[in-house]
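Scroll down for the structure; my scribbles are underneath it.
Every protein chain of the complex appears in place save one, which is left out.
Moving on, here comes subunit A:
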Amino acid sequence: MIQIKDLHKSYHMGTNSLHVLKGINFDVKEGELVSIMGSSGSGKSTLLNILGMLDEADEGQYILDGVPIKNLNEKIAAQYRNQFLGFIFQSFNLINYKSALDNVSMPLYYKGVKRKERTEKAMHYLEKVGLAQWSHHLPSELSGGQKQRVAIARALASDPKVLLADEPTGALDTKTSYEVMDLIQGINDEGKTILVVTHEDDIAHMTKRIVNLKDGVIIDDSPVEQIRASAHV
C-alpha cells in the first residue's frame, strides 16, 4: 500500500539547515496497523506529513497504492488527499461552527458527492462511531472523546485507502484513549490500513507493528503482539 525508499527531508532556517529525515525506508501492506514511535524531534510528524502529502520530501520515493507521489501541484495533492487519505489529528481539528454531521460530510463535499447521499453516508459513519444521536451538535457541545470519534468518522467518510493518525490520543485521558483505540482497532479489523504516530508505549502496543524513529532514521521496525484495547475499557 505504501512504499517508501530513501526518504530525505531537511528544513532550512536562515543559514542553518536541519536534516530531519535521513533516509527512511519502509513498506506498509494493506490492512496493517502500524505505530510510528519516537521522541520529539525524531522526525515522526514530518514523516507523517509527507505520507499525508501535506509536505513534500526533498529526496526519495513515495508510492501510495501504486501511484508515485512526486511533484504534485496543490490541486492534485488535494485530490489525492481526498481520495486516498483520512486524517485524524491530536487536537481533533473539527470546524467549530459546523455540526458533527456537517463535519463528517465535508470530505464528501470536496469529493463532489450529492447532498442527499452525503448526508446518508455521513450519518452511517457517525452511527459507526456511536454518535448518531449527537449528529446535530456542535463540536463545543461534545466531550474530547466524542470529538475524536467525530474526527475518525470524518476521516472514514470518503472511504480512503489509508488512515493517518497524528497522536490521536494525545489530548485524551487514559480511559477515552482506550475507547478511541478500540474504535481504531475495530476499523483496522475491517481491513483498513492505519498509521498511528504516538509516543505512548501502551498505545503503540495496541497496534500490530511498531516503527521506532530516532534522529531521522528507523532504528527498529518489528511486529508486536496486539493488545486489544477493549480489554482495558
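Observations on the model:
Here, a contact is a pair of C-beta atoms (placed from the backbone, for glycine too) under 8 Å apart; a residue touches a chain by one contact, two chains touch by 3 or more; residues count from 1.
Note that in this section contacts and distances are computed from a predicted model.
The chain that is not shown carries the UniProt protein name "ABC transporter permease", picked from "Potassium-transporting ATPase KdpC subunit", "Cytochrome c-type biogenesis protein CcmF", "Gas vesicle protein" or "ABC transporter permease".
Only one of A:98, A:124 or A:232 touches the chain withheld from this view, namely A:98. Considering A:42, A:135 or A:158, the position touching the chain not shown turns out to be A:158 (whole complex). Contact with the omitted chain, checked across A:29, A:70 or A:115, is made by A:115. Subunit A residues in contact with the hidden partner, per the touch definition given at the top, are 49, 52, 54-55, 74-75, 78-79, 81-83, 87, 89, 91, 93, 95, 97-98, 106-107, 109-111, 115, 154, 158.
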